[in-house]
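Below, a portion of the complex is reproduced, with chain positions unchanged.
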Amino acid sequence: MTYEVATPVYDGPFDLLLHLILKEEVDIHEISLLTIVEAYLAEVSKMEKFDLEVATEFLLIAATLVELKTRRLLPSRENVDLDEELALWEQRDLLLSRLLDHKTFKDVAGLFSSLMDRSALSFPRRSGPDERFAELLPDILEGVTPLRLQRAFVRSIMPKPPTSILLDHVAPIGVSVADALLELVETLPSIGRVTFRELTVAIRDRIHVVVRFLALLELFKQRRVDLEQHERFGDIVVTWIGGDNMNFDPTFDIDDYEG
Amino acid sequence: MSDKESDVAREDVEIVRALEAILMVAMEPVDPSLLAQLLEQPVAVIEKLCSGLADAYRSAGHGFELVKVAGGYRLQSHPDVAAYVERFVLDSQQARISQAALETLAIIAYKQPISRGQVAAIRGVDPDAVMRTLQARGYITEVGRDDGPGQAVMYGTTPSFLERLGLESIDALPSIAEFVPDARVVEALEQGLRIVPQASGDTEQA
């Protein structure tokens, strides 16, 4: 089963997610949450003006999607932690309500468009008082001199200073899951067995850790690695089981839409 | 009609003429309470006279109409003859608004006051550029700051927005409940975001 994802222009990852879920002929199992997560990371990295609130929202949504994906990939456990389970349901419900909001406001936009089209057919009377009332009008040019006018002109042609926030403390996200995957495929076979903590010890940026974790999940799905976690919050042991044969393109299989 | 009533009606004629004259020199919708104050009449009387005047214009078949928009009364050209007026007003500023801007405006209109981050959470994209355009057009404005620790700037719609949509007030918008997606959509979304893998024997490909 193949379909075009690139043809329609999506207005961001939510639009894409909504489209994928609501497109009935597509098996819902096929939905690539990873694509959406990557779209979010791309959104954050291309943000014109870094806004912590906006970035946090995106990362929260991305994290929820990661968790949902993790659940589907990993076999269900027998002893489920109730708090953890509740937190996940809460996150999922939040995401669900946002998707519903998104859909709702897309429909409201249609109403706004038709209201605007209708009101554009009438033009308001806006002429103001005519010259018979001129002497009643306060002199708004009181105190305005040719020099002030000149200064106002100079000020108006100036580029407005962009309101910017210092970004020194925020590292740009420069790594995609595909990149992380390539990196792992290059290093893991020679190491054989390693813990996730060791794999990420040199990474200071949390988002890079997330990206690397997603890459590991991909390898797990492709049966190139085995993952073990002996206790909750315990370290994850990664074992390379892909053999020495590197004759596959590790990026080829990432959540593509081939059935 | 009794004599008393026709006396009142005669007195009203003067008020109605004054109303027409004021609306003729106004540059934006005129608040009924200002009209009430200037014409020394209760607001209810002003509202009644304006609505009567609007009816009179309609039945006389004028090329203009009296409407209540953005909380005030204004005279405007009749939509029937828009084609002629458009020829006259060639550079009308009613530029078309993008789909992204409409969706953003929809969110702000129903959820105001709302921060940029909250808009982003629903839109799923950074609304910065679109919100600056909407602000430059005068459809939205900063209405305060959030009480929370971030003290995010909160946005709301303006009277210009109401004028652009031809709405009397924000309450004239239909209830958001009318737009809530139907059960089929909700079900599909729940299924798409399900936590527990399906019980059926099919293989999970994620």
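Which chain is which? They are A and B, in the order written, and residues in each are numbered from 1.
The rule is short, and it goes like this: a residue touches a chain if its C-beta (ideal position, glycine included) is under 8 Å from a C-beta of that chain, and two chains touch if they have at least 3 such contacts.
Given the structure is predicted, the values throughout are model-derived calculations rather than measurements.
What formula, in the shown labels, sums up the chain copies of the full complex?
Every kind of chain, counted over the complete complex, yields A x1, B x2.
We take it that only the chains that are shown with their structure count from here on.
What is the distance in Å between the mean C-alpha positions of chain A and chain B?
Comparing mean C-alpha positions, chain B is 31 Å from chain A.
Show which residues of chain B lie in contact with chain A when the two form their complex.
Where chain B meets chain A, its residues are 23-28, 64-65, 67, 74-79, 82, 85, 89, 92, 94, 97, 99-100, 102-103, 105-107, 109-110, 115-118, 120-129, 150, 152, 163-167, 174, 176, 179-181, 185-186, 188-193, 195-198, 202, 204-206.
Show me the residue ranges of chain A that touch chain B in the complex, using the header's touch definition.
Those in contact with chain B are residues 11-15, 17-18, 20-22, 24, 28-31, 33, 40, 43, 46-49, 51-54, 56-58, 61, 68-69, 71-73, 76, 88-89, 92, 95-96, 98-109, 111-113, 115-116, 118-130, 133, 221, 255.
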